[in-house]
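A single protein chain has been omitted; all remaining protein chains appear in their positions.
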Amino acid sequence: MKNFTSVNDVPNIEKLVQDALNAKANPLKMNDLGKGKTMGLLFFNPSLRTRLSTHKAALNLGMSVMTMDMDKHGWKLEFEDGAVMNANTAEHIREGAAVISQYCDIIGIRTFPTLTDRKQDYSEHILNQFMQYATVPIVSLESATRHPLQSLTDLITIREHQKTERPKVVLSWAPHPKALPQAVANSFLEWMIAANMEVSVTHPEGYELSPEFAQNVPIEYNQKKAFEGADFIYTKNWSSYNDYGKILAQNSNWMITPDKMAVTNEAYFMHCLPVRRNVVVADAVIDSKQSLVIQQANNRTYAAQAVLKNILT
Amino acid sequence: MKNFTSVNDVPNIEKLVQDALNAKANPLKMNDLGKGKTMGLLFFNPSLRTRLSTHKAALNLGMSVMTMDMDKHGWKLEFEDGAVMNANTAEHIREGAAVISQYCDIIGIRTFPTLTDRKQDYSEHILNQFMQYATVPIVSLESATRHPLQSLTDLITIREHQKTERPKVVLSWAPHPKALPQAVANSFLEWMIAANMEVSVTHPEGYELSPEFAQNVPIEYNQKKAFEGADFIYTKNWSSYNDYGKILAQNSNWMITPDKMAVTNEAYFMHCLPVRRNVVVADAVIDSKQSLVIQQANNRTYAAQAVLKNILT
Partner (left out) sequence: MKNFTSVNDVPNIEKLVQDALNAKANPLKMNDLGKGKTMGLLFFNPSLRTRLSTHKAALNLGMSVMTMDMDKHGWKLEFEDGAVMNANTAEHIREGAAVISQYCDIIGIRTFPTLTDRKQDYSEHILNQFMQYATVPIVSLESATRHPLQSLTDLITIREHQKTERPKVVLSWAPHPKALPQAVANSFLEWMIAANMEVSVTHPEGYELSPEFAQNVPIEYNQKKAFEGADFIYTKNWSSYNDYGKILAQNSNWMITPDKMAVTNEAYFMHCLPVRRNVVVADAVIDSKQSLVIQQANNRTYAAQAVLKNILT
């Protein structure tokens, strides 16, 4: 594996899941693999799980880690070719990516979408510019339109808990006070399709995902109906793709509640965290024994470890 | 030792002091004890000594360290049960503490008091919520009402310098332009009592400490009289407990000066740092050979190392 930015970078996803489960069973088994190598973690935005779990994964493989908050420690980067840099950007991505590549053996990078310029966001302009000028493997720690380490984690967690060969997985929109990226939802669908899950999506009208990710995944606008017989309820808010980056309405009745979970097939509840309690999900659901949110977060370490292992070998 | 948040967590404080002195004599002797283990350091506030000395202590024991500035790198945490999180908190402590516990073998956490809500501060609401939902040992790097790693350091430093079996130790309030927590003073008394020192306190009227910590420690409102015959002068500013979080008056005449030190038994001068020179203490005192402030700071490493060793073994 050269880079890890989407499911398309993965030759065999079930093998990658197995690598992660092996890492979970024995985290330090390959502690010599990364000796003398350095992982760079670059953040343009806040992060807790990604920051710590990717760091831990690199440590488990014997790598050293250097973390940069690009927005606080570094210089504002320019991403446009030919730019006359006489304003607020102090370093071009051409130099930035090439230089950091010389200090790190693998670079993890987190970027967020503008949520105002759909074309730029969906072209993955920033991530692609970084990949173009970097000379070492790049791991996406979430990009404008995808969060592949989260999706791999989600797949691992489903594989650990599924009771049937092809479980019914429902991706449910949920309310949130702030406009959020579509990245987690996009990426989740991409991986569920690749893993041949029986996946469907439910959301209020107007929250249709990009056709590139929605594919032919069935949409059910009646949330409770969508939940019927589900084995896994995967919850996430996202802002509108069509009315780009907007919150269309409050839809507070879309919160995940026990009465909705009651119509499922004793489904597990999943969320990538952080989650706003009693807005996205009721306490009674996230605190129930069916909630997998803490296990998901734990699997972030092993997802990252499997990815790094495949890049290093 | 499971957690380290107050003297009450310590089964044998003199043994802990001895562990620290052993670590100081040979810092790398137990360099294999923490191999493959990770220390998480979480800060909600600035820190220099605690940040570096605890990091160094963990390194000396062979641990890896991951530091998070929670206020800058992560998400604003919610500490109230049942909260409807539709405002500015993005993650509940229930998830936050449980998740971080999966990436770290020991978590160090620094929290500061509100200095406005005494009941909440003295209930140690934030630290306790963290401990309740964490699943690994917690080390306080200073909490709303205590600073136990500092107090252990202070005890070590006194043990290194005391000339009599039961030295006379005076805790003296000193002026400061900003309202500060009572944590260092509270904790110092708690540890001095436990270590059976002849301890007393001197401060202007109105700065009486919480009865929980003041116990029956003698109070002398005349600073110079309090200093008579003292072996150790431990200086610290704190804001009022009774008129909670307030600075009652400037009291600039409470600065520690050579003429006050002159009435002691050639006492050592102690302070936890950072210290405002010529406000809290005169240059002539802190720069004298009786000043132990730099040695205290050095002992922070070995205090932390002793605590981590006792948690790891």
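Going in written order, the chains are labelled A and B, and every chain counts its residues from 1.
Basically, contacts are C-beta pairs under 8 Å (C-beta built on N, C-alpha and C of every residue); 3 or more make two chains touch, one makes a residue touch a chain.
This one's a predicted model, so the numbers in the text were calculated from it and none came from an experiment.
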If I consider the whole complex, including the chain that's not displayed, which of B:Leu59, B:Leu292 or B:Ala306 touches that chain?
B:Leu59
Given A:Met66, A:Ala194 or A:Val263, the residue that touches the chain left out of view is A:Met66
One chain is left out of this view; which of A:Met30, A:Ile100 or A:Val184 touches it in the full complex?
A:Ile100
Check the options A:Glu91, A:Glu160 or A:Glu228 and report the residue that touches the missing chain.
A:Glu91
With respect to the chain omitted from the figure, which of B:Leu155, B:Met270, B:Val293 or B:Leu308 is a touching residue?
B:Val293
Residues on chain B facing the left-out chain by the touch rule are 28, 31, 43, 46-49, 51-53, 55-56, 59, 69, 72, 177, 273-279, 283, 287, 293-294, 297-298, 301
Identify the residues of chain A touching the omitted chain, counting contacts across the whole complex.
36, 38, 40, 64, 66, 68, 72-75, 78, 82-87, 89-92, 94-96, 98-100, 102-104
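By our rule, only the chains that are shown with their structure count from here on.
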Expressed in whole Å, how far the mean CA point of chain A lies from that of chain B is 39
